[in-house]
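Excluded from the complex is one protein chain; the other protein chains are retained at their positions.
To keep things simple, chains are lettered A, B and C as they appear, and every chain counts its residues starting from 1.
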């Protein structure tokens, strides 16, 4: 077979390696999700099942791709930050973007029935697109996430008031406006702040499988979900009301000291945390203890009760606008990398 | 909210518009499918269920994206050719590639249980990556598909002999080698030739839904699948043995005049067509009849029995190496586009 | 010396190879030439010395880079079309663009005093910038040159009327407007049409050096310029009034049969040809005769008087808007290249 005769067409493929030693930010967006959310009767203005499914899919991406430092999600979009020194797929842009998008999409469809439990699969396959953006410095990275979280706030504020006005009688509107500021802060943080996925220390007894398809105990739909609900239930990914058993170890960098005091006791979202800054462990990654300079190691000091820790992915709904996060709990994310990484091929 | 303060980060997004007026070829590949196929016990060397699922996912992509002219699949890869003049997403590379990959992945997971009927979903979410390549002229486009189909042939030849040798006793090997050439040609065409998706005329009475999630009648898993099996059963996407009811209308440009003569009657692939050139209608797209210069319109002349036709997506397993396909049945694919398309914005 | 320690920085260089098998168009533009032309008191609206110097610099570029098919210049810009199959510098964009710009700039300064004979060099170094554009098909290439020549026409029309109105008394303006249409066509073609550089057959006895620095006989400033002026004086590059001694050999493919009938005998531009289509040989390149399918070979048939020809670069000021040029004299430019060129590395 004259294979070589045709193989020249391969030379038309262009090199799309991304510049080295800059942050790679991949953002994925739902395509036609206005229609998709209507078709599936997502709750308005926010549907916690849909958000939790987004978070689950994002976590699957982080599981597979170790060089993702942090992820942030809101509505039907999710952003993933890769470390400067990543050599994933030799930094080929199409490969990186398409893999993230495919992983996310695959997990979204795969875990659908864990969140929309009355249906085996969506009415039709959902689609996401993606793009990569390069950010050379820490300033832009912080401002990028601030941009997205500010967007979360603005969109949610608008949507919440829009739906409130729309469904309430005209007479109530005045009252609504008056009370809006106070009421708004009582909304679940996942709505107001979006979701942040971080690599931090989690209790070692929280088992997980190394591969994606087996869900951690704290996620609905996993085979051990019911068991885990009794021991570790604070995850936002759950839809039943959790006991905040892990709270003591999760409050690194938290503004909150009264995590249970301001819950929204709604019918649909009774399980939602309404306070911003309570960190929840939703996953664990490595069986070995990490040394002191690892991400999230500061958690150790504050979690005396929990003897042994390991690195995992945790979710929270906190402020990432402003320096507080980046110099505190998220300090490891933008910490300088070893110089050798720059020089080595 | 000081949104504008952060929005400058958007300016770091780079323009990735692809050159105008050249063919865009998007190829997707399964990631880690060696492991994936092992985990799911795909039949070796070829698993018809897996191939049919690939074809189904590819068809979903073609359904959504009208500017795809032809698609070719083999093993865990699929290639999609966009028309030169496409302005899909203003030809932004990341958007096009990520959308194709996401669509394909989504459909692959979505339709999984229609082909692997003993499991609700795979053991873990499968992943594909993708890339775009530009081809300026018809020569390269033809050679690209020749390259992929030659690859199909070589891989299948190698794998088939490898597995045959491996599973048979040493004594039988000699015989195998002797008989190989004659036996190889009896293998199903889907294995030897891969799969080609084309936009052609199909009988109008073949209903379909305009949107992806509803399967055409000839596909397993659709609600009308059992009904359609009696009336239109020649699709390779099926797994039960079809009656070649549509053959009379499908043999445009076919080399075959004896489509039933060389079937493989194996236990695992009894439903597979083994002859290359029998066109099978698997889908339909437009309710209105197309005029004479439309793709596939040549089918009209030869399908006297079928009164009314409409454009749809058909699958076949034919030679696309060589000029015969491109000057015959596939002539519309590389036909010059209207000049105005070049000049218009 | 620890060279390897630092050499990793080379890996930050990005691959900028241009897509294969498409036309590469490099356009250079003078930077700040409004100021430059004022500083050097260029004649308004057109300075034939400056245009001739541009043409000379462009010819130097074509001399060095064999894959340039045609060049077109007007005002302070010049466009160079590379053949589709060129592998110059492995099609690296920065290398191609920077080389063309450097060659052009170098020649412009180098030959300055041949055209501005009262000064050894300009008042300060002139600067040009450049860019590459890809054009996949012949349609766009033709339209590109039509675009530039239409621009020449519009600019010249505007500038000519502007300067005519400005320098003449008010009373004459009315007359000017009345007579403008008839007068405009009498302007030198170099002003109205710009300059086209082509590779065609020229008389073999026109000697030239293979390298740039030695000027052909017909160019002022060359050591043999005075000698050549007697034998070959029809070049537009000259500034003295030529005797059209070479006209018989120069009318290859020319539309003109009365080359001397419509000259403008002005004080400032007495040397300028005013007829569009008279081709003038300004250079020669290869000592060996070319075979019949070479560019410009049609010249052979028409030049019975000139026994031996060779390929060279000629200049003309003709219409390249419209099909006439591209199907006639310029037909070789867009003729299909050998298929093997596409396939070979």
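Just so we're on the same page, contacts are C-beta pairs under 8 Å (C-beta built on N, C-alpha and C of every residue); 3 or more make two chains touch, one makes a residue touch a chain.
In this text, all values refer to a predicted model and were calculated from it rather than measured experimentally.
Partners of the chain left out, restricted to shown chains and counted across the full complex, are A, B, C.
Although one chain is not shown, part of chain B still touches it, namely residues 5, 8, 11-12, 14-15, 17, 19-21, 342-345.
Looking at chain C, the residues touching the absent chain are 1-3, 5-10, 12-14, 16, 28, 31, 60, 64, 93-95, 97-99, 101-110, 113, 120-135, 140, 143-144, 146-147, 150-151, 153-154, 211-214.
Listed by residue number, the positions of chain A touching the unshown chain are 19-22, 84, 134, 136-137, 139-140, 143, 339, 342-343.
Going forward, only the chains that are shown with their structure count from here on.
Taking each chain's centre as the average of its CA atoms, chain A and chain B sit 35 Å apart.
Inter-chain spacing, taken between the CA centroids of chain B and chain C, is 51 Å.
Chain A and chain C have CA centres that are 60 Å apart. In chain C, the residues touching two or more other chains are 19-21, 342-343.
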